[in-house]
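Note that this is a trimmed complex: some chains were dropped, and none of the rest were shifted.
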């Protein structure tokens, strides 16, 4: 059972962002606060960018009530495959999507999306069945309420997915701060106001003591 | 372990609605808001109807305090087997019920009921033992409080049941929007006020721009 701990590696991982569309987020996501959820999704995006992981974007009916992809994600990944599914609900049923994944050559898939119980759970379980290691980013995935999220996460956990959050994904990919102390510090402090405050206080203390030691 | 992902298929699935009786809902269900719960149960009913799945209704002591089946379900499925159990608590102990299931010829059972820890958990676990694949619709199943629900869902998940919600059931059955865009859109928007709002806004925008483009 301890086989479950296959660590994320920046050399083996690709990121799938499924249906983070303005309408779906606005109309359906209620298990996270709006500020928190936007921050989590962008934090995952910036993490993927920072580690230069291949990213695959996909949308469902973006010309319609579901709305377009969050503009920030479009801007962040101008060259990523952006697969507008013509109707398939489970992204894994879309050949182009699976082909794009295969093209990355990666075996570890980091998945987040809206809504958790459908747009995340379906491709996550399909990917496991297809032999991939799947890491679900729970806090960058949203749905109707906590009870629905809990059921979906239980289904995925029992199906073999590993439940993570964007911060633990970033940390497991980074492995060692020394790989890029400043870059990694910027990444996490720009999405963790709590950490940003710590850095503010530390710099403040530095200023205080610099003056004193003069 | 990845075997757990056996996808719901509209060709293989039957729906069991266990004891959604007016008294039991009124007197015992406290883990969902009353508006929300009624909506979830009817949404599951409409989903079954939309996909033309065989439905089996059963009640426990409906001539008594437990009360009659919700009238909307009676109206929705006038021809479904409606098995008034003379005393068996676990519906699976009622031969007529099991026979009705067998008569459908389906191997995937979608179950919801009141209360989750008894009327759902007992037949769900029995069905798994009898070789069926079981999908519990958590948000169309209610009970005394969240702690009781959590224990019952854990018992079922560890026993091999897959935990879902009515929306993910509908989506997994639909597979592809193109199978019936309008019909499926109606199904979900009629039970998801959030989605209905998205459609209202989209149609509003359509009106706005139609005027402008004249």
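Letters A and B mark the chains in the order given here, with residues in each chain numbered from 1 onward.
Here is the rule we go by: a contact is a pair of C-beta atoms (placed from the backbone, for glycine too) under 8 Å apart; a residue touches a chain by one contact, two chains touch by 3 or more.
None of the values given here were measured: they were computed from a predicted structure.
The complex is a homo-oligomer: 2 chains are shown here, and the full assembly described by the structure file contains 8 identical copies.
Following the convention adopted for this analysis, only the chains that are shown with their structure count from here on.
Seen as a C-alpha superposition, chain A sits on chain B after a turn of 90°, to the nearest 5. Here the CA centre of chain A is 31 Å from the CA centre of chain B.
Against chain A, the residues of chain B that register as touching in their complex are 1-2, 4-5, 7, 31-32, 138-139, 146, 149, 153-154, 157, 162-165, 167-168, 171-172, 174-179, 181, 192, 194-195, 197-199, 201-202. Of all residues in chain A, only 23-24, 26-28, 30, 60-61, 64-67, 86-90, 93, 115, 117-118, 121-122, 125-126, 128-129, 144, 147-148, 150-152, 154-155, 158-160 touch chain B in the complex they form.
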